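This is the structure I have questions about; it appears just below.
Shown here is a partial selection of chains from the complex, left in place.
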Amino acid sequence: MKAKVLIVMGSDSDLPAMEEAAKALSGFSIPFRLTIASAHRSPELVDELVAGAEKEGVQAIIAGAGAAAHLAGVIASKTVLPVIGVPLDSSPLKGFDALLSTVQMPPGVPVATMAVGKAGARNAGILAAQILARQDKKLEKLLREFKKGLALEVKKKARKL
Amino acid sequence: MKAKVLIVMGSDSDLPAMEEAAKALSGFSIPFRLTIASAHRSPELVDELVAGAEKEGVQAIIAGAGAAAHLAGVIASKTVLPVIGVPLDSSPLKGFDALLSTVQMPPGVPVATMAVGKAGARNAGILAAQILARQDKKLEKLLREFKKGLALEVKKKARKL
């Protein structure tokens, strides 16, 4: 099945966080491909991935990176697909570096930035689903059910207290 | 013509920044509605706007706010539409407050966060166009031309130097 979302991360050490994006997409039965490419160490590979993704029909790209996290921005410079950036907490500066490097994009080249770390990776998958749902009523319905589920889960926990 | 994008800002003093989002959408001939609603001072109005937007067929919501910028997050809690947050620099803390309040959303409720201020507002409009372009080949083509235009503009400036 063709991937509708491409998940790229800068390093294999980012996998524990970026798996959350994959889990979110799986929860909505959205086909995706997850791979590694570094904006700084393998720039050609990033270019190939983006070009390949556009041809394959990918609808959104999720990019997770830490430190001077340029991956999402570099991808966004090469495509008009929506790019979702996940700043990761992988340097002594606690993710402040990755957050600012991902979000402060210049006018013309947006990166849809998520929270630092696992929470952000999970939300990247959900945002991708929200984007895909613009042309998929069934997915939109799933998202509404997911939203209700979030509220129910909170209520259940409140009752347990 | 029905709005495809709703732009909401927390205060009329946010207009000079948020107009950039409107300009970006106009540049792609995307119909939008621009209004004011405060998550803290007029929460019911926010609810009505979101409900109205979903009925009208809005495909993405852009929310700009400063300080403890909850507007985008509160909207995201009420809809499954993609919500794009623009943190504004309107307190003594230079936008760090608005950035963290907008981007650090909990798992389950993403806000696609842009850069602080005008650059972010401009990019919010472009990201909305990228999302709409997933189901509109003509708009996708416009975005590719826009992207080429960005590069040409840089080259022109380089030549002038």
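Letters A and B mark the chains in the order given here, with residues in each chain numbered from 1 onward.
Keep this in mind: contacts are C-beta pairs under 8 Å (C-beta built on N, C-alpha and C of every residue); 3 or more make two chains touch, one makes a residue touch a chain.
These numbers come from a predicted model, not from an experiment.
Of the identical protein chains in this complex, 2 are displayed in place, while the full assembly in this structure file contains 8 copies of the same sequence.
In this section, only the chains that are shown with their structure count from here on.
Between chain A and chain B, the superposing rotation on Cα atoms measures out at 180°, rounded to the nearest 5.
Per-chain Cα centroids separate chain A from chain B by 18 Å.
Residues of chain A that touch chain B in their complex: 20, 59-60, 80-82, 84, 99, 103-110, 112-116, 118-119, 122-124, 126-127, 130-135, 140, 143-144, 146-147, 150.
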